[in-house]
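Quick notes on the structure that follows.
Note that one protein chain is taken out, while the other chains of the complex remain in position.
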Amino acid sequence: METLLEVKDLSVSYFTRRGEIKAVDGVSFDVRRGEVFGVAGESACGKSTIAMSILRLIRPPGRIKDGEIIFDGTNVLQMSQEELRHFRWKKASMVFQGAMNSLNPVHRIGSQITEAILIHDDVSRREALKRAEELLTLVGIERSRLKDYPHQLSGGMRQRAVIAMALALNPKLLIADEPTTALDVVVQRQVLDLLMDMKRRFDLSLIFISHDISTMAGLSDRMAIMYAGRLMELADTKELFSSPLHPYTRGLIKSLTGFVHKGERLWSIAGSPPDLDAEIPGCSFEPRCQEGLDQCPSNRPGLVEVEPHHYIACNKVTC
Amino acid sequence: MRFGKTPRRALLRERGATVRQDSDENLSSVVGSRHRWVEIAVAVMHEKRAVAGLTILLAFVLMGSFAPFISPYDPFRLLGKPYLQPSSQHILGTDSLGRDVFSQIIWGARVSLFVGGVVALSVATIGVTVGLLSATSHPIVDEILMRLCDILIIIPKLPLTIFVAAVLGRGIWNIIAVLAAFGWPQMARMVRSEALSIKQRPYVDAARMSGAGQLRITFQIILPNLLPLVIANAILAVISGVISEASLSFLGLGDPSQMSWGTVIYFSMIGGAIYNGGWAWVAAPGFCISLIGLGTTFLGSTINVISNPRLRRR
Partner (left out) sequence: MISARYIIRRTMNSLVTYAAALALIFAIPRLIPGSPEELMASSYRLPGEVAAELRHRFGLDQPLTTQFLKYISNVILKFPPDFGISYSYYPAPVWQVVTTYLPWTLFLLTLSSVVTAALGLLLGVLSAWKRGSVVETLVSGVSMFLLSTPYFWIAMILIMVFGVYLPIFPVAGAYTSTVIYDTPFRLDYIRDVLAHAALPVMSLVISSFASYTIIMRDNMVSTLGEDYITTAMAKGVKTRSIIWRHAARNAMLPVVTLFILRLGTILGGAIVTEAVFSYPGVGSLLFNAILNQDYPVVQGFFYVITVMVIIANYFADLLYIFMDPRVKY
């Protein structure tokens, strides 16, 4: 399959009064055309930062320190403002975490969608409105809702409206950052089904970001596991779940609860993620790892392909 | 106590506080921690602005307190030629009656800050009492008290204070009484709304479930959690008091036996400072008032922002 997006050695830091916080530290992966690529990990592991970097939305005090983001042959990080304008939303768009906040509360839904269209395509207002209507219908919202304000829609509908807005210009890549958090289970299912439906219809590549691995497992073709700003493991979903190699991945999978029997304890990985403002010379997972080697605190493992299409960053496995 | 770059989590753990995952609510939800004031004070001291503000305030407070010792001359004493320009003899020159302006400024700090401080204290006391009462009593009591506040807030304050001050007569305690009488409603409103919001918080429910009575809840939980807000606003009330007193004095309603900054401006106005080259005489008192305002704003707003995580959205 062709590669649509290549992320090479991406490093993004936030420069605050406390010092440099390394949100993303040397991450590389690629996304192929037409695939669903999942990025999983705990909160503040850098997943959202990666998503924002792809569209170059990182704002001060954050800064993309290093790396390349190559979309369809062009490095996004070196695009001019004009090229960036043509890239954003037209080639790649994003659905942010918490749709309620992605919509401007004082503008109507319709105008927010048509705004996206009118900026990029040279069409009349009427045509843009028509397209907006089509999009809403596509995601299962009545046309009459075009005139409504965001607060008049339910949470699930808002999420769908945001998806409609993201698809307005027929992008090749859609990044969905925690699209189902803050929604109840039934609505979650609807939104996920919608996403997959859109993906099939428009032949999209989808980057799906979440902390909920079990949901992602059902949708993603391949998955990347992130921890403390670094990539730990990357493989086809089936492979990842059938033979997880990284201690962190194994821990995550183990902590997934199926039905828990009475008296059984819920298992979780002991400890908490590290503060990202400190220098971590070795493996970032080491403090919580049960299988650490002597070199782990000081030797940072690189990403190595130990089996075909199965990458891992772990001293124990690669040494 | 280390004032270095200690990560906040570690500092809080040291102090015996419970550190929750959603760190935003940490400071204001740590109930009953003996070290809460220390936490807030330490956090405030970390902010350059607050330190600057506190320094300014302290400088003026000291200036006022030690006025009898540092003032070069008696502010009321006729010393020499009027409208003298600033010189080494008279740092800010002399006024229309030949009195030393610099001494007036120093003594002015004493009077102005005294009035500001007492008014702020009174406003805080009355405001907290009424606000707490309103928030924890029967809805009818609440309604009546808040209506009273509404009326007092709606009628424009300055004309009312001018009128009452004019009627009561000149005298420093009259002025303080008037300013306090019309200043408390704002504080009461704020206290009430904060108290109501504290009442909704989970730890109050927790306390109630473990058997705490209304009085205990009010005084041991709501009140302590209110204090940072009250202190911050009381500090801001100081400058409000200073300016109000200055306004009244400027209009001739001040206490003639006390030389406050407002009185100095009043004298400069009727003494024709503007037309007689008395620029230092005009500029100095107003500048001092603004400076105090700067200091109190820095300090007060920092305390507000730190103790109320909801405001902290940078």
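We just call them A and B in the order they show up, numbering each chain from 1.
Note that contacts are C-beta pairs under 8 Å (C-beta built on N, C-alpha and C of every residue); 3 or more make two chains touch, one makes a residue touch a chain.
This structure is a prediction, so every number in the text was calculated from the model and none was measured.
Undergrad: For the chain not shown, which residue from B:L92, B:I175 or B:I239 touches it across the whole complex?
TA: Missing-chain contact among the listed residues: B:I239.
Undergrad: Which residue from B:M45, B:A59, B:A166 or B:A181 sits in contact with the chain not drawn here?
TA: Result: among the candidates, B:A166 touches the missing chain.
Undergrad: If the hidden chain were put back, which of A:T16, A:N101 or A:T137 would touch it?
TA: Answering carefully, the residue with contact to the hidden chain is A:N101.
Undergrad: Tell me which of B:F60, B:W184 or B:F298 is the one touching the absent chain.
TA: B:F298
Undergrad: Who touches the missing chain here, B:V38, B:M190, B:V204 or B:M269?
TA: Final answer for the missing-chain contact: B:M269.
Undergrad: Applying the definition given at the start, please give the residues of chain B touching the unseen chain.
TA: Given the touch definition above, chain B has residues 147, 150-151, 154-160, 162-164, 166-167, 239, 242-243, 246-247, 250-251, 262, 265, 268-269, 274-275, 279, 282-283, 285-286, 289-294, 296-298, 313-314 touching the missing chain.
Undergrad: Which chain A residues touch the hidden chain?
TA: Residues of chain A in contact with the hidden chain: 52, 55, 57, 59-60, 85, 88-89, 93-94, 96-98, 101-107, 115-116, 119-120, 149, 151, 165.
In this section, only the chains that are shown with their structure count from here on.
Undergrad: What's the distance between the Cα centroids of chain A and chain B, rounded to whole Å?
TA: So the centroids are 49 Å from each other.
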